[in-house]
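Shown here: the complex without one of its protein chains, the others still in place.
Chain nomenclature is as follows: A, B and C, assigned in order of appearance, with residue numbering initiated at 1 for each chain independently.
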Amino acid sequence: MDNIFKNIIKNNIEYAKHGNVATYIPELAKANPCDLGVYVVTLDKQEYFAGDYDKKFTMQSISKVLTLILSLMDNGENKVFEKVGMEPTGDSFNSIVDLELKNIHKPFNPMINAGAIATTSLLAGESVDDKTERILNLARKLSDNPDIKINKDVYLSEKLTGDRNRSIAYFMKSFNVIEGSVEDILDVYFKQCSIEVTCRDIANIGCILANDGVSIKTGESIVPKHICRITKTIMSTCGLYDASGEFAVHIGIPAKSGVGGGIMAAVPKKMGIGVYGPALDEKGNSIAGIQILRELSEKLDLDIY
Amino acid sequence: MDNIFKNIIKNNIEYAKHGNVATYIPELAKANPCDLGVYVVTLDKQEYFAGDYDKKFTMQSISKVLTLILSLMDNGENKVFEKVGMEPTGDSFNSIVDLELKNIHKPFNPMINAGAIATTSLLAGESVDDKTERILNLARKLSDNPDIKINKDVYLSEKLTGDRNRSIAYFMKSFNVIEGSVEDILDVYFKQCSIEVTCRDIANIGCILANDGVSIKTGESIVPKHICRITKTIMSTCGLYDASGEFAVHIGIPAKSGVGGGIMAAVPKKMGIGVYGPALDEKGNSIAGIQILRELSEKLDLDIY
Amino acid sequence: MDNIFKNIIKNNIEYAKHGNVATYIPELAKANPCDLGVYVVTLDKQEYFAGDYDKKFTMQSISKVLTLILSLMDNGENKVFEKVGMEPTGDSFNSIVDLELKNIHKPFNPMINAGAIATTSLLAGESVDDKTERILNLARKLSDNPDIKINKDVYLSEKLTGDRNRSIAYFMKSFNVIEGSVEDILDVYFKQCSIEVTCRDIANIGCILANDGVSIKTGESIVPKHICRITKTIMSTCGLYDASGEFAVHIGIPAKSGVGGGIMAAVPKKMGIGVYGPALDEKGNSIAGIQILRELSEKLDLDIY
Partner (left out) sequence: MDNIFKNIIKNNIEYAKHGNVATYIPELAKANPCDLGVYVVTLDKQEYFAGDYDKKFTMQSISKVLTLILSLMDNGENKVFEKVGMEPTGDSFNSIVDLELKNIHKPFNPMINAGAIATTSLLAGESVDDKTERILNLARKLSDNPDIKINKDVYLSEKLTGDRNRSIAYFMKSFNVIEGSVEDILDVYFKQCSIEVTCRDIANIGCILANDGVSIKTGESIVPKHICRITKTIMSTCGLYDASGEFAVHIGIPAKSGVGGGIMAAVPKKMGIGVYGPALDEKGNSIAGIQILRELSEKLDLDIY
């Protein structure tokens, strides 16, 4: 394992040259496309890391995993999946087409924007601040990092440019998929996207998912086992936008990516992995990050299928 | 002609039983489904009318004609059709699918909601009130009725339930089809939909369109001829939602309907016609109103094709 | 009029440089992109022509007009429109999407491929040869040209490359929109597309449509008036593929184009026009041919709206 980590950055940094950082909000465009880091936490408490493993980046779509978990804990499986489906879709993350074309107007799954806005709308909490704090607390507990907070610049940038998400949210509201103030729901949504983490943080979160919700440090059960299983399954089928199928075939690990450049992976019964590389491929996934996961999957035989 | 009008309500009132009043906003649901009226103003200054020709109703989508005219007068043909197309579409008035699926994200035509929101966004004026007043003034001038005003209850009802339109507007904003405050643009849009008219008012408007923009009373040119022609053409191909093709085949007159139950027709070089019947067919058009226009078209040989 | 025709080719030949001949079948690719011709036949029996007015080209989609007329004469309005709609669509001529997405699986209108295959399937006749001969006879009678025949090379080329049309036809067969042998129906369809005409031929056909079905030479009624009206209406709303709306706005004449480079126009109560220019624009319409029609419409005030 140490041998693998000695060369893992060097082996894969080349791929970053073929990707581009996200530019749809100015804050993300500031990222250094050559950054690349990885962190592994195994269920038997080993930790391995390399490269820019301690650089901060925003969760972006990785936060959809937290929202799914929290809304399941708050509402139960039935209520959540009444509002959002669990089917993968070949369409891109911000598609609105399916919402109109299908007779059922609920989003396909909780990993596309529409679905995550729907799960966000279901979170318990009196106010935007209240709900945001609850997500942050879950992030802090799962990552064992009490200092996790929101990147305000990214949040404001998201809010300013979020018209496509507003369109999606108002569409769902018109069909009663979501209720209440669209701007409030989106405010929580934009904030959770802007939660700032490192590879280590998301490796820790992934590790708890891999361990059926139980902290390897304290033994505390933070997330019920069946919610962990649902979450890992949906990560497996829908976690990498419209490249989820290809990722499953080539790498075969439950994972969720974000346009901030992070990918969080949870290898059942084995380990959590966090990678960071802000140069993205055409589908919006970290181009070198995927290659690191591919190398790890092959060398450590992590494929679940 | 007098003979026709003696029986025209009686001949067609039966059809109203097969339709339903619009219910998506409570105010519209209050309409009496048995109301039916018609008003004709010919270019040689004859007027014919029957039934509930002086009942008030809100323009709804008929106002899209006014917005198209005013935005063309304000911006010229090129600028308007840079933002909105002129192609008919078989999709329903509130579809958002086409905006996403086609590479060009501009709305198909100015007679669907997306297109009318786009033309509204182009209106000259400093403020919501300013723009609304300019549309109202155009309506008053074209209808020769200085008392035309907005029905506040309908407007507030529209505003309250307008989430589908918000979705469409934010979608277009995210692609820079529209600029500025979405809520402000929609405020103007909801207000123009709520302009209250009678059959006589819209017959007068139709008459001026039929007369290439010139008032038959004063001889004043209110709308440039080429803008009248564009407007009548788009009414012909797109004026009755996804029943436009059928209306053209069976009746063959430039016309625009609204879910308030009105239909405004402009028979080139002949007459303007206003009908009102709030019982709608499945496509959202006045079910008995269409039959009145069919009878007039057949008996007076009004078909332009 | 003579003055107009003196310069009409010179005025518009320039546009041909911005277009391209159809290349989807090798035979069409052989056309000379600089060819340009026009022929006008007025209801008062005047004839005007210029350029390559006597060059032969294949009707292609212009034949959809003949099939619509013949299937209406064979089956009546009700039966035909039970199988094919009359709504324009913003989608391209060979789209299959609408057939699946809409609940009603019938084609939008008889001017797209799906619709024309459906009307072809309704033609009376015992065999492929029989049906083809009936269309040819209609073409010969309407054009007053007994020598009209099929271009065999084009027909064979069409047949060889017609897989997209086979896909459309089998789709409709699976929903019982068409019945019988798909290959037989397509054989008739490919043959009618390959009918060879000149500008004069299609100007004569357009003239009869303009004259409500009556031959200006013999006074014989060849096509019932109401079928002429339906046909001209559908040409107006659907005749130039997904540029039909724009053509209506700018030119305002019932017309039908074909990828062979021809456009047949029928100006109600005035004249038939045939133009030929195989250089096509992006939508598949003769690029210089449209400009000739635009010049004629403006100078002769032909716009019907």
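The definition used in the following text is that a contact is a pair of C-beta atoms (placed from the backbone, for glycine too) under 8 Å apart; a residue touches a chain by one contact, two chains touch by 3 or more.
The model shown is predicted, which means the values in this text are computed figures rather than measured ones.
Q: Can you list the shown chains that the omitted chain is in contact with?
A: Visible chains that the missing one touches: A, C.
Q: I'm checking contacts with the chain that's been left out. Which of A:V38, A:I208 or A:C238 qualifies?
A: Only one listed residue reaches the unshown chain, and that is A:C238.
Q: For the chain left out of this view, which of A:N12, A:N109 or A:Q291 touches it?
A: A:N109
Q: Hey, which of C:K56, C:R140, C:K173 or C:R294 is the one touching the hidden chain?
A: Only one listed residue reaches the unshown chain, and that is C:K173.
Q: So which of A:G37, A:G206, A:P254 or A:G289 would be touching the chain we can't see?
A: Touching the chain that is not displayed is residue A:P254.
Q: Considering the entire assembly, which residues of subunit C contact the chain that has been omitted?
A: 95-97, 100-101, 163-164, 166-171, 173-174, 182
Q: State which residues belonging to subunit A touch the missing partner chain.
A: For subunit A, the residues touching the absent chain are 85-91, 98, 102, 108-109, 229-230, 232-234, 236-238, 242-246, 248-249, 252, 254, 268, 303-305.
Heads up, the rule we're going with is that only the chains that are shown with their structure count from here on.
Q: Which chain has its C-alpha centroid farthest away from the centroid of subunit C?
A: A
Q: For the Cα fit of subunit B against subunit C, please give the angle of the superposing rotation, nearest 5 degrees.
A: Superposing subunit B on subunit C takes a rotation of 180 degrees, nearest 5.
Q: On a C-alpha centroid basis, what's the spacing between subunit A and subunit B, in Å?
A: 47
Q: Quick one: report the Å distance separating subunit B from subunit C, using the average Cα coordinate of each chain.
A: It comes to 32 Å between the two C-alpha centres.
Q: Would you mind pulling out the distance in Å between where the CA atoms of subunit A average out and where those of subunit C do?
A: Distance between chain centres, rounded to whole Å: 54 Å.
Q: Would you please write down the residue numbers of subunit A that are in contact with two or more other chains?
A: 101
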